[in-house]
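This part shows subunit A:
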Amino acid sequence: MKWITWMVLAVGVWGLVGGCKDKGQRGSSSEILIGEFASMTGATATFGQSSHEGLMLAVEQVNEKGGVLGKKVKVISEDNRSDANEAVTAVQKLISRDRVVAVIGEVASKRSLAGGGVCQQYKIPMLSPASTNPTVTQVGDYIFRICFTDDFQGGVCAKFAEKRGWKKVAIFTDVANDYSKGLTAGFKDGYQGTIVADESFREGDNDFKAQLTKIKATGPDAVFLPGYYTDVVKVVKQARQLELNVPFFGGDGWDSPTTLAAGAVMDGCFYTDHYSPDDPRPAVREFIAAYQKKYARTPDAMAILGYDAGMVMMDAIKRAGKSEPAAIRDALAATKGFPGASGTITIDEKRNARKPAFVLELKGGKTHIADTIEPG
Partner candidate 1 sequence: MALLEISNLTVQFGGLRALSGFDFELDEGQLHGLIGPNGAGKTTAFNVATGVYQPTMGDVRLAGESVVGARPFEINRLGIARTFQNTRLFSGLTVLENVLVGFNQSVTHGFWGTILRTPHHQREDRMHEHEAMRLLERFGLANRSEELAQNLPYGDQRRLEIARALATRPRILLLDEPAAGMNPQEKIALMDLIRFIRDEFSIGIWLIEHDMKLVMAICERITVLDHGETIAVGTAAEVQADPKVIEAYLGEPVG
Partner candidate 2 sequence: MKDDGSRSRGWSVPAWGVNCALVVLVAGMWPLDWVLVEQMDEYYLRVLILVGLNVILATSLNLINGITGQFSLGHAGFMAIGAYATGSLMKYFSPTGAGAEAALLALLIVGGLVAAVAGLLVGIPTLRLRGDYLAIATLGFGEIIYTLIVTTDRIGPFEIGSSSGLHAIPIRTSFFWAYAGAIVCVASIWRLSYSAKGLAFRAVREDEIAAAAMGIDTTYYKVLAFVIGAFFAGVAGGLYATYDGNLAPESFRFTKSIELVVMVVLGGSGSITGVVVAAAVLTYLPEQLRFFAEWRMVIYSLALILMMLLRPEGLLGGRELLRWRRVAAATTVGGDAVQSGR
């Protein structure tokens, strides 16, 4: 048994010696260090890995062109196992061990809120690629995002539903997902018609026929489905099997090759997005081409937002002129009209991104723009 005692002591001493405070100057190394925390494993690994790939592509492109401020940019990525507690640990490590000058993350608002608290405490700017809950950027003046907020996007969906003349709408929300719940709340605030059914499912569910049968019985004009692409196609397919043949519509969570690959079954459905794959703008075309070259896959919404988060962050560092957190923060706050792949991004005084929303209609595995709604 002695060896166990010694092992414990050795690990303890190692921990203490390695655990002394590093008081070196942040950002003084030969590279610019940006930290990323993402759900690389666990329940929502798909989102974390997508946004990670987008970010790595952005960094690779910038480094090929000589980097930022004459230095190469290096991203240190930490996995949080899709857990909020781990997210805090990961951000803490990035800031105090790796001495990063800025942080990019997370997709899920819960984890952005958790990690954002640490960033705000150490005054390290954090840019979230895809956390849509309004409270995320309210954590403090160092927290930014480049995606829509839930209330904005929910409102866009409500406006669109009214423009279409849908008087009776059924709602089908993922209750375990705050993004989905946020959109539903935003939609309910803005929608003037009648909500005939308010049903829910839970992340990881596979069979939605019970709820869809219930929705069908209420005879809606359309179904609002603010979910992620991981569920959307399955829901619509099952609805069609039950002869629930009304349009489904949702938010940018739909954006994915999966949704397009489903083909004709998705015909006549709509979703809001920050860009359209048909968008002729060069930023979009170049991104899609580069992504396909590097990963041999079509990018989804998370990949685009991860890419843009990286681009906006590196642009801010360039404009700041030095890789110091406070200067980067100020530059981020001053971002205006940045030509991102996900739209032209302007950061407003609440540190949220303002960009126009497109409403895309699905037809035969392709999208076309059905409407454009400017932020109010």
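The rule we apply is simple: a contact is a pair of C-beta atoms (placed from the backbone, for glycine too) under 8 Å apart; a residue touches a chain by one contact, two chains touch by 3 or more; residues count from 1.
The candidates were selected such that all candidates are chains of the complex that A comes from, given by their letters.
Note that the structure is predicted; figures quoted are calculated from it, not measured.
A.B. asks: By the touch definition at the top, subunit A has one partner among 1 or 2 in this complex. Which number?
C.D. replies: So the chain touching subunit A in this assembly is 2.
A.B. asks: Considering only the defined contacts, which subunit A positions touch candidate 2 in the complex?
C.D. replies: Listed in rising order, the residues of subunit A that touch candidate 2 are 1, 4-5, 8, 11, 15-16, 18-22, 40-41, 43, 45, 49, 77-79, 81-85, 88-89, 92-93, 95-97, 109-111, 113-114, 117, 133, 135, 175-178, 181-182, 202.
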